[in-house]
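Structure record follows, encoded as structure tokens.
Omission of a single protein chain aside, the complex is shown with its protein chains in their original locations.
Labels for the chains are A and B, by order of writing; each one numbers its residues from 1.
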Amino acid sequence: MQLEQVWRNGMNRFLHRLGSLQVAYQMAGLCLPWFSTLCVLMMVYGVVGGLFLAPPDVEQGDAFRMIYIHVPSAFLSLMIYGVIFVNSVVYLVWHIKLADITAKCSASVGATYTIIALFSGALWGKPMWGTWWIWDARLTSELILLFLYMGYMGLRNAIREPKRAAKASAILAVIGMVDIPIIHFSVEWWATLHQGATLAKFSKPSIASEMLYPLLAMLGAFILFYVALLCVRVRVEILKRERKTQWVQAGFAAQGSGAA
Amino acid sequence: MLKAMQCVIERDLRLYFQHWGECLIPVLFLILVVSLFPMALGSEPKLLARIAPAVIWIAVVLSLLMSLESVFRQDYQEGSLAQIVLSPYPLSILLLGKLIAHWIMVGLPLLVLAPFLNILLQGSSEGLGVLGLTLIFGIPTLSLIGSIGAALTIGLPNGGSLLAVLVLPIMMPIVIFGTCALTAATEGVAFYSELYVLAALFILTLVLGPVALSNAVRASLA
Partner (left out) sequence: MLKVNSLSGEWDSRVLFSGLTFEVAPGSALIVSGANGAGKSSLLKILTSLSLPSSGNIRWQDQLFKAGDPDVLSQLLYIGHKIGVQPALTPLQNLEWMTGISRKSVVKNCRLALEAVGLAEFEDVRCEVLSKGQCQRVALARLWLDPPICWILDEPFTALDETGVSLLQDRFLTHLKQGGILVVATHHKIALKPYPCQEIRLEPVKDNFIF
């Protein structure tokens, strides 16, 4: 009885380990076209609606249109770090390989979004404040987030052994996430202390619906772009890691004979 | 359990004492970095007094980073770190013991010296006391955070610079609050809120840090 239990547990775990990556590979392949198409559609609507159809802002004129790039990318930079955090916790607790793969593949996407947020913030700032960069609370927090991403990717790259790299970067991601509220709080404190009332913060006024819907569309498009990109990268990573298993070799053989 | 921690502290202190010259290096580094600023900026007293809190804090952070890089290296290379991990006593306690030894030999000299560097930078005399107070909370917190980074990067080729890259963003809030407290003190404004936040961060790090540290050491030894 106990032996059967042991055997069943072993088989479950074996299947879980092996099967889930293959299943993930196939599922990602199936979903990818849907995500990409939807992303393109939403982005078309967002770009056309935001850049051409929405009326210019009362205070900022046409410069406000940077919001369609800046806000979604800033939102996504934080969301992706959250995704990395959740995947790191899952990996640390349950040792699920897919979680580690997702975290690894999301990192550079998140870093890129952070850079886009910083650049678009700077471009937005030039007509607003007259300078390319300003140390306000939000941009400074984004900059520190970029440093966190760089640290995560740097650690992953520096450790050669894959399991140690996975564990170490997972721990770093958890520490970073715990630290993000603290960083946000301290940067807010610092900004109010040092700048006082000279700078008008980007308050969130009530936003007209012609401006809002393209913004939401762009947000959706950026999220879908991330998910589609993640599908592609996860598939490549799975192939790389599982290259010696049966199903991958069979797939390559089939492709090889198909091409020939 | 405390006896085991005491055993770890004694041995680490003994090892540090044998190379006590190396323990002076962070202190020398601190003085050098602080001296660089007047040389680069000129000796105008008002300017120096204004930058004094920031410069001293940054120099302390950099000196700590330099010294933390080698906290686990020797033990890792000799295999003693594996023995510590395999001890039946809680790993967090033993690693905390290592950190206490490091703090006594490196942190304490930095803590004692830094307020006097205020004089080098023509800082105000109120600043001296507040600097000491902020550093009492700041240096242990920074060491603990830095040691987690050191644990994650044990044995890696570019360990030192990678450690700095990993750990500096996490140290930024502490630097912010430390320098804000000092700026407030030199302006004669109440600085207690920043000090309370520093103390709170210290306690938070003391609670969560050893757990993260033991996980990091286990991950690096796997």
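Note that a contact is a pair of C-beta atoms (placed from the backbone, for glycine too) under 8 Å apart; a residue touches a chain by one contact, two chains touch by 3 or more.
Keep in mind that this is a model prediction, so the values were computed, not measured.
Contact with the chain not shown here comes from a single listed residue; of B:A40, B:L86, B:V189 or B:V207, that residue is B:L86.
Residues 6, 10, 13-14, 17, 95, 160-163, 241, 243-244, 249, 252-253 of chain A touch the missing chain (whole complex, contact as defined above).
In the full complex, the hidden chain is touched by chain B at residues 3-4, 7-8, 11, 14-15, 18-19, 74-75, 77-80, 82-91, 94, 218, 221-222.
In this text, only the chains that are shown with their structure count from here on.
By the touch criterion given at the top, residues 92, 144, 147-148, 150-151, 154-155, 158-159, 163-164, 167-168, 171-172, 174-176, 178-179, 182-183, 185-187, 189-190, 193 of chain A touch chain B in their complex. Against chain A, in their complex, chain B makes its touches with residues 148, 152-153, 156-158, 162, 165-170, 172-173, 176-177, 180, 183, 197, 201, 208, 212, 215-216, 219-220, 222.
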